[in-house]
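One structure, pasted below without further comment.
A single protein chain has been omitted from the complex, and every remaining protein chain is retained in its original position.
Going in written order, the chains are labelled A, B and C, and every chain counts its residues from 1.
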Amino acid sequence: MNEQQLHDKLRATGLGGIGELESSARDPFVVVEASVLLEVMAFLRDDSETAMEMLHNVTAVQRETGFDVVYHLCSYSRHHSLTLKVIVAQPEGEAGDWEPAVPSVASVYPSANWHEREQWDLLGVRFNDHPDFRRIILPEEWIGHPLRKDYVYPSTFGEIPLELDAIPLYERDENDPPKPSEPRPAGTPLTQPPSEYSTRPDAGGRAPAPEKKGES
Amino acid sequence: MEALEMYTVDDRSDVYTEELKLNLGPQHPSTHGVLRVELSMDGEIITASRCDIGYLHRCAEKIGENVTYLQYTPYTDRMDYLASMNNNLAWSLTVEKLLGVEAPERAQWLRMICAELNRIASHLIAFGTYGIDIGANTPFFYAFRERESIMALLERPSGARMLYNYIQPGGLRRDVDENWVTDVLAFCDDFEKRWAEYNTLLSNNRIFIGRTANIGVIPQDVVYACGATGPVMRGSGIKWDLRRDVPYLKPYEEVDFDVPVGEGTHGTLGDCWDRYWVRMREMMESIRIIRQGCAALPGGEVMEKVMKKMYKTPLTPEAGEAYMRCENPRGELGFYVVAEGGTSPIRCRARAPSFCNLSLLDSLLPGTMIADAVAIIGSLDIVLGEVDR
Amino acid sequence: MGSVREYFSNIANGLGSTAKGMAITLRHFTSEPIITVQYPKESLPIPPTYRGMHILEQEKCIDCHLCAKACPVDCIEIESVKHGRVLEWKKFSIDYKKCIFCEFCIPPCPVDCIHMTTEFALATDNADGMVEDMLTWTGLRPEDQAKLEGKASPKKPAAPAPAGGGEGDARSRVAAMLAKRKKEEG
Partner (left out) sequence: METLIDFFTGTLGLGPTLALSLAYATAIGSLLGFITVYAMFAIWMERKVAAHIQQRFGPMEVGGWHGWAQSPADALKLMFKEDIIPSGANKVLFWIAPAIVFCGVLAGFIAIPFAAGVQIVDIDLGVFFIIAIASIEVIGVIMAGWSSNSKYSLFGAVREAAQVVSYELPSATALLAPILVVGSFKLGDFNTYQAEHGWIIFSNPFMWIALLVYFIASLAGCKRAPFDLPEAESELVSGFHTEYSGMRFSFFGLEEFVSMLLVSAITCTLFLGGYTLPFNFLDVANLAAPFHLLGVAVLIVKIFAVIFVQMWLRWTLPRMRVDQVMTMGYKYLLPWALFAVAGTAVWHVWMEG
C-alpha cells in the first residue's frame, strides 16, 4: 500500500483528528491529534492490511511555534511505511521551560519505551502514562534538556565543575612547568581578532561566501 | 555489604536467602564499552536486570544542529565506530534525499563495495569479541588478521583506518586506485578459506554450542515489539533485509545475494547461536556481493561536479525533512533530518540500531546465569558509541 | 534410548570438535607465518592518501581562512598582518587536541597549500605541545622587510626561522617528510 491508501484506510476508521496527508513532503506524513494517537497506532498495528509491526523511530523536533513529535512506522510483512506527526503548539505566554505532553505509545509499541525516554531526556517532551518515565542518557538529577534551542550549558553539575578549563588535563609538576611556546617576534597590532574564527557562529549563519583576502 | 538489605524467602525451603546486587559494568571486560547493567542475583542466577546507558554520550545530535551537513559526516563515523563506512553512507543518503540529488553510478557501486567490506570487518569484530566473551581468545586474533586486510584496503582510498569519512553527500571523497579492485578480489578468495577455519575452531565447537544454544531466545513478536533489527531480527527467523527489500542503493537491486536467517540449528529458534550464525553467513553473502560489484564496476566520476563546491560553500537544502534507513551491520540505522533553510539542520536524529537492540536486554536476562548474561550481551553485538551517541 | 545416544554423541562431538580445533591451532603454531610487526623497528606501509598531520606550504598561503572555516572542530587558528600584498605571519596553528583528521581543510584551499602527511605519531607527555605551529618562519621575509621599509615606517626586524625541536619533535619530522617528498618529486 502506498501512503495515500494508508491514509484513506485511516480515514475510513472514523476516528476524528486525522489530518490530511502531506504528500508533497519527501516522506509523506499524516498529522494526528494527540487524543487519538493511541487508537491510530493500535489500528495501524492490528489491521491485517496495514500491519505496521514496528515503530521504527520516535523523534521530537523543536520549532519556533512548538514541538512536533514524529513517529516512523513500518510494516515488515507488507513493505510499506508511514510517518505520523503530533504537533503540540506552544501556548501563548509560556516560558522557555514549557514541557509539551503527548500520550506515550509504549503500551502499543514497547519499542517506544527507550525512544520516548530519550526524547524526554534531551528535549523535555512529556509522555503521559509511560511505564518507566526516567531520564535515559543524562543523570537523573540533571537540570534542563540539552537539545532545546535555548539551552544554556551549565557551569556545574552538583559540585562537579563542567567548564573545560576547570578540569586540568593532568596534574602539573610545580618544578617542571610546561614548555613555553616557541618565542615569536612581536609584530604589529592585530588587525583581526583571532576570536572571529575560533568561535562558532550560530546555526544557519555560518560561513559566508569565501572572500579572497590575500589579493586585496 | 550494604546492598544485602533485601531478604527474600526461597520457595523451596524455609531458608532465608539474600538477593545480591551486582553491577555489571561500566568498567567490565564484557560489556563491550561502558554499559552498566544492574543485576539482582540469586546465586549465579539473575532475577532482575536494569540497563543503564549514557556513559559515552557525546552530544552527537546537538553537534549535528551546529555544523554544516558536510561537516557532520566525520561525526557519523564516531557513532558506530566499527562500521563507519555504513554510517557515512546512511548520512550521505539522507542529505542526498534532502537535496534531491543522486550520486554517480560508479560512486554507487563503490559505496556498495566499501559498505560490504566494512560490514565484514564489523562482523569479524563481533565474531572475535564473541569468542572472547565465551572464553576463546584465539579466534579474536584470527578475526583481527582478516580485519587488518580490510582496513588496509579501505585505508587506500579513504586515508584512514577506522573513521573513514569517505562516503560523502554527492558521491565519494576520491576514486580508488587502479589495483584496488584486484586486491579486493584477492582478499575475497583468501577470506573464504579463513571463514571455514573460524567455523572449525569456534562455530562448531561443542563447548561453544553448549554455551550459546538455547540461551537468550528472542521470539519473533518480541523482535517486532522491541524494534530489534539486523542480525538480531534475522536470528529469530524473520527474513528481512533493507538491502533486498527496500534497496537504498541501485546496485543492491542488481546483485544477487541471500538473506541468511536463523534456523534453530542447535536448539530454539532465535537463540544466541542463531544470531551468531546469521552474522557468520552474512559475511559470506557480503563476499558474494563484493565479487559481483567488482565485476560490474562501471567507470566515470565518483562525485558530481556540482557537488564538489560544497567543500567551499556549505550545502543549503530547502526547508523540509527526510528519513532514511540503511542496513548497517548491527541493524537499521535511520537518520531523520529536519531542515529549515540555512546551512545546518534544526534537528538531526539518529535512530541507532544498537540502541533499539539493547532495549531487549532487560527482558532477556532474568532467569539466566551470569555467564549467559555475557553471552547474550555479546550476541546482541552492541556498540556503545552508537547507543549513547 | 534417545538420551543414551545423545550422551555418547555429546562425548564424540566434544572430543571430535576439540581435536579439530586443536589441529587448526597447531597448524598456526607450526606453519603459519607471524603477521604482526615489531612496531618501532618496522612498520606497515602507509598509503600516500593517509590523513596524518598537516603540512603548510607557507609561501603559497594567501591567508584566506577557508581551511579554518571548513574545519568542523575549529582547530585551525590563523593570525597575520597584511601590508598590501605582503603578508606578515604571526600564527598558523592547528590544535591536535581537537583535530579529527577529517581532511575537510584540504579541498577548499584555492592555492593548494595545506596538505596532510602520513605522520601519525602524536603521542606526547605534554598536552600543551599538541598545538602545532605550522609556520616555518614568522614575521616578514627580509626582502619584504626591505621593500616595506622603503615606502613605509620601519617595522620590527624580521625573524629568523625558529629553531626546530629535537628529533622527536613531530613538526620537524613532518618538515623532513615534506622535504623528502619534494626531493622525490624532483
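Basically, contacts are C-beta pairs under 8 Å (C-beta built on N, C-alpha and C of every residue); 3 or more make two chains touch, one makes a residue touch a chain.
Treat the numbers as computed from the prediction; the structure is a model and nothing was measured.
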item	value
Chains in view that touch the one left out, judged over the entire complex	B, C
Candidate in contact with the missing chain, chosen from C:S9, C:T25 or C:S43	C:T25
Touch with the omitted chain, as defined above, among B:V37, B:I63, B:L98 or B:I132	B:I132
Options B:F127, B:F208, B:W240 or B:F257, residue touching the unrepresented chain	B:F208
Touch list for subunit B against the chain that is not drawn	1, 20, 22, 28-30, 44, 131-138, 141-142, 145, 201-202, 205, 207-208, 210-211, 369-372, 374
Where the unshown chain meets subunit C, residue by residue	7, 10-11, 18, 21-22, 24-26, 28-29, 32-36, 38
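The rule is simple: only the chains that are shown with their structure count from here on.
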item	value
Two or more partner chains touched - positions in subunit B	68, 312
Multi-chain contact residues (two or more partners), subunit C	66, 70, 108
Parts of subunit C lying in touch with subunit B, wherever the complex brings them together	10, 13-14, 16-18, 20-21, 24-25, 28, 35, 44, 47, 49-51, 66, 70, 72, 100-104, 107-108, 116
For the subunit A and subunit B complex, residues of the former touching the latter	25-27, 53-57, 59, 61-63, 70, 72, 74, 76, 79, 83, 109-111, 113-114, 118, 122, 136-139, 146-147, 149, 200, 203-207, 209-210
Complex interface listing, subunit B residues touching subunit A	53-54, 57, 59, 61-62, 65-66, 68, 97-98, 224-227, 238, 240, 245-246, 312-314, 320-323, 325, 332, 334, 336, 338, 340-344, 346-347, 349, 351, 355-356, 359, 388
